[in-house]
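A protein chain is absent from this complex, but the other protein chains hold their places.
Naming follows writing order (A and B), and every chain is counted from residue 1.
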Amino acid sequence: MRIGVFVCHCGTNIDGTVDSHQVAEEAKKFPHVVYATDYLYTCSEPGQQEIQQAVGEHDLDGVVVAACSPRMHENTFRRTIERAGLNRYMFEMANIREHCSWIGEDREANTHKAIELVRMAVAKVANHVHLHPSYFEVNKRVLVIGAGVAGMQAALDCADGGLDVVLVEKKSSIGGRMAQLDKTFPTVDCSICILGPKMVDVGQHEKIKLCTYSEIEDISGYVGNYTVNIRRKATYVDWGKCTGCGLCMEKCPSKKAYDYHNEGIADTTAINISFPQAIPKKATIDPEYCRQFTKGKCGVCAKVCPLGAIDYEMEDEIVAEEVGAIIVATGYGLLNMEELGEYGAGRYPDVITGIQYERFLNASGPTQGHVVRPSDGEEPKRVVFISCAGSRDASLDRPYCSNFCCMYIAKQAILTRDHIPDSEVYVFYMDTRSPSKGYEEFIRRAQEEYGVQYVRGRVSRIYPKGKRMVVRGADTLLGTQVEVETDLVVLATAATCAPEAEELAEKLRISYDEYGFYMESHPKLRPVETNTSGVFLAGACQGPKDIPAAVGQGSAAASKVLSLFSKDQLESDPQIAQVMELRCVGCLKCADTCPFQAIEEKELPDGRVVGHVIETVCQGCGLCTSICPSGAIQLQQCTDNQLIAEVEALCQAWRERSSG
Amino acid sequence: MPGMEGTELRIIGFLCNWCSYGGADTAGVSRFKQPTDLRIIRVPCSGRVDPLLVVKAFMEGADGVLVSGCHPRDCHYSEGNFYARRRLEVLKRFLPFMGIEPGRFEYTWVSASEGARWQKVVTDFTDQVHALGPRRNFGEGNGGGDIR
Partner (left out) sequence: MAILDKLKDGVQRELEGLEFVIGWEQGYDPLHASPLFIRTPGDIDRLIWNPLCVHNLASYLPSLKGRRVGILLKGCDSRSVIQLLQEGLIKREEIVIFGIPCRGVVDLSKIKSRIDTSQMRAVSLMDDAVVIEIPQGREEIPLDDVLATKCLSCQYPTPLIYDHLAGEVLPPQRPTEVLYKEVEVIEELDVQDRLAHWERELDRCIRCYACRNACPLCVCQDYCAAESRNPRWLSQRAGVSEKVMWHIMHALHLAGRCTDCGECERACPMDIPIQRIRRKINKEIKELFGYEAGVNPEDTPPLYTFKVEEPTIQEREW
């Protein structure tokens, strides 16, 4: 073989602690290497051109680039050599940056290491063979999971782009968190007034199939061809008949049902429509509170419903949908207040969460926008907000920032002063974070125009004193202890991953971090992709974020799907398992253990049974290769021989080094 | 860190592409300093690591071999690391029987976000192998006593 080696300096990123030139010089001595050079930035256009030129001039049939991680630029360089006329799989990267120059300061040791890493890559390429992708059909339908503002935006953009969309939402109505909010920062415009029309668009769009009150049961398949089973939970109301007239809610005798939309600050009826602007505007029975279910008799709603829509016998239904791509927009959850013991959260009625306060402020909330203390219904004259309640708190194992709290506290502080002009508002904060457009000005306005008192410090304790609460903490700017007597305390509780986020991730086969937020494919350059082809992320499921960011990601994810679907056929990755039929003894241990059922029995003309890989189903994990005793099934680009070659080349280098 | 003092030992790591290789990248991006002994071989999944690859590395003279994959339940291929865990555990218990000291082979789980954990894994493992010193391979030098 004729292999060329290209060693990148990456400016000083590599060359600062690795002698890139020496690496190239040493590479010239390796078997098969006919050309080696070093360059300032191999990934730059001139750098890539140099590779293309060298392929022609030196008649190369394999290329090694020693630079950054292949997770970064493997595809870049594969395209480069393809432009030069080589098969794009005749390529290997040696990671001499992330795994070498950046993690050690000893230039000599790093250089040795880099040389050995290059030698391993060369040995692997020497075992490469040409691979060619095959093509398969794409089902141009998209599934969006979660109909908050991010999922709605993604669904609308896809549908406007001409795609059929299946939009699945766990709750009975679309809208998500934003539908609970009163106003939005930094413009203080009405949340439902801007969200409502979007919800109507989603509900009426002929390309969007809405599945609310539904959850994902399981997912199988692969990019272009997923099969999704959706559990449509029993609502006990025939939505085909229900007109959302609300008569059942008026007459329902069980009026103590938990009101999820109002975050438990009020009760609702066992049969209810969660909020006036709900889409679809259909009633749902909560069997935990409905007397027909708890006591076995009642039937009031069935009697009063003018359309006979009530069906107590209804059962969950599983519906299968075939789609080609999936956008996950399942949003976030909020920390259970009771974890914040020092704040008395959950014990004292006048310590509430930000989202509960939002419902008090909301004109369509249970108090019609009148702010009251939960304990006695009186108007609070002093309100204390506490930021980072559970966020940035290592003791709760939640060191991250919840992103939007600083801003919504400022908004709620302003709204409090608007609603109760003679009120005093305090904000205990650690830092204020206001990096987006108009945000910093907004916080300034709260402080300067609305006279909100910002106290920099952590609250150590909250306790009741008569009818009021005392907030005790440190003012770290003044270096003193402060105590504020107040009528109401609002906690900006930490944003967490959505409930059951991890279970869904398992079904989707996408990764999640230790807090349950989904992992993007690259933190900067692939922010809405996942490592599972055909699955994209939008909104706070990837990490806490505010409305503009969530909407932006919704659109970004939609554009990814639209560009994926702009081709009629997708290329299948040829880096999959392949059976050498002659060597296969037909034990089918590979088929029994394949996580994707990608291997089937095949009978040869001579009657022998062997394993056969279904190309589009194989994901290229290589489990079969390590299970096959005879080595008859080999993962292409990661065959036994390729790995053995790497091991042998490295050990050979070690032996040469120790023998001088 | 021993590797930085010019007394490198021969350590090979087999890392799954999705979690541990990414974790090692994350450690690099974060400039978390590590001993220089380890050479990493990228595989798609810890389930791809045939225990024989580990044995092969030892037979070729490695002083230490480390396998790292996604945490159980987090496998990109959903089940690969579960199979790996069983096979590698058997291997780990078996190698000392053949005369390869306990501690020269380890397997663990590091996710793509765990750069700091990767730094610790590399440092601890390298220290552990250095504590054992260079390995005498089969056919190298005099072995000493026997049961007979």
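One rule holds for everything that comes next: a contact is a pair of C-beta atoms (placed from the backbone, for glycine too) under 8 Å apart; a residue touches a chain by one contact, two chains touch by 3 or more.
Every value quoted in this text rests on a predicted model; they were computed, and no experiment measured them.
The residue from B:R10, B:R39 or B:R87 that touches the chain not shown here is B:R87.
Where chain A meets the omitted chain, the residues involved are 580, 582-585, 587-589, 592-593, 607, 627, 629-632, 634, 639-641, 644.
The chain not displayed touches chain B at residues 51-52, 55-56, 59-60, 72-73, 79, 82-83, 85-91, 93-94, 96-102, 106-109, 136-139, 143-147.
Convention: only the chains that are shown with their structure count from here on.
Residues of chain B that touch chain A in their complex: 3-4, 6, 8, 10, 12, 17-19, 21-22, 24-25, 27-29, 31-36, 39-45, 47-51, 53, 56-57, 60-62, 70, 73-74, 76-80, 83, 87, 111-113, 119. Chain A meets chain B in the complex at residues 69-72, 95, 97-100, 102-106, 108-110, 112-113, 116-117, 120, 506, 509, 511-514, 519, 531-532, 593, 595-596, 619-623, 625-627, 635, 638, 640, 643-644, 646-648, 650-651, 654-655.
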